[in-house]
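Excluded from the complex is one protein chain; the other protein chains are retained at their positions.
Moving on, here comes chain A:
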């Protein structure tokens, strides 16, 4: 290593940083070659070191193999695994490095010798393939399908060593992993996100605990009641005269109440969709199923008990799959939690932001309750403006809330290896009237 090399590295790092910050805006700008070190008196071909060996005519020699193995074992962070094609899992025999804090799961497999179940660390195909491609995992292909107890990873007893190409050929197509999904997985993983399967491929795969049932139950119970109440108090008597102004009992004699009276069309995602589309879902499963859960890189994450995910991702092939229909989206949203409305942007130190986000669900509840009550009470005369029940929480910008939507799913449309992400927000215009 000499000066030239280190300089080269530092340049590439700064450019990487820039790239991160400006994201995908200016990908086209190439390296500025004039920034290369100028004070070198005469062009020098960098010295990269001696080759340990060159290919000999009669194949490798014992000494060469020894030197190569020594060099390999010097890289401490390489891990070892055995790939079992029939299980579609890679059994990690030696785990090194930080990858396993967010990858892999423990599974119970019967032991060959004793017959009783034993826990061991296993990787999904995409996880194993990603690590192999990264050079952080050395993988053997199991020669016999029954896992054996001895973890003599340094010998060929486990099977044949796998190349990255072979890993691609073997692992894509196993356990619902398509090439599109792998592209999405590895792209997000390389950006630092923690990516897990949304639907557990086996019972031992840890998934986030389901959202509190009580709240959901309450919502399902309340919505028909609300609908009925709305229907009852709808003031329209004739369909030919929807808006009636009366001086008695404050009937529509200001703009807010007039607009409110005009809001009598069924709207929003709570209205049932009567859709009966051509192909029934039984004969052709929809490609629109949440496949991955996404956690932000610095989110607190425990592998054994993952928190609710930050995003849910659907992966589709952009060439063969059209955009989702409303029925497909409604089906996806059924399984997703409601995201609280966004707080106004504030420049605060990181600790303060953390605190505010942890407080957020409570604030959200506080916002909703008086809102709902106000809606109910406003239909009765003399109560058109109920006193505020609680001190006003942080004002939410309605435009931001509408832009975000109540629920969000991310669709990764993969067009021949190019992944473009779109977020599909469940719109809530009717919850944020402008008047």
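A few notes on this one:
In this section, contacts are C-beta pairs under 8 Å (C-beta built on N, C-alpha and C of every residue); 3 or more make two chains touch, one makes a residue touch a chain; residues count from 1.
Rule of thumb we're sticking to: contacts and distances are computed from a predicted model.
In the listed set "Cytosolic Fe-S cluster assembly factor NAR1", "tRNA-splicing endonuclease subunit Sen2", "Phospholipid/glycerol acyltransferase domain-containing protein" or "Protein XRP2", the entry agreeing with the UniProt name of the missing subunit chain is "tRNA-splicing endonuclease subunit Sen2".
Among the residues A:72, A:119 or A:245, only A:245 touches the chain that is left out of the figure.
Taking the whole complex into account, chain A touches the unshown chain at residues 20, 23-24, 187-188, 191-193, 239-243, 245, 247-251, 253-255, 258-259, 262-269, 271, 273-278, 296-298, 311, 318, 321-323, 325-326, 329, 381-382, 402-405, 410, 413, 415, 420-430, 432-435.
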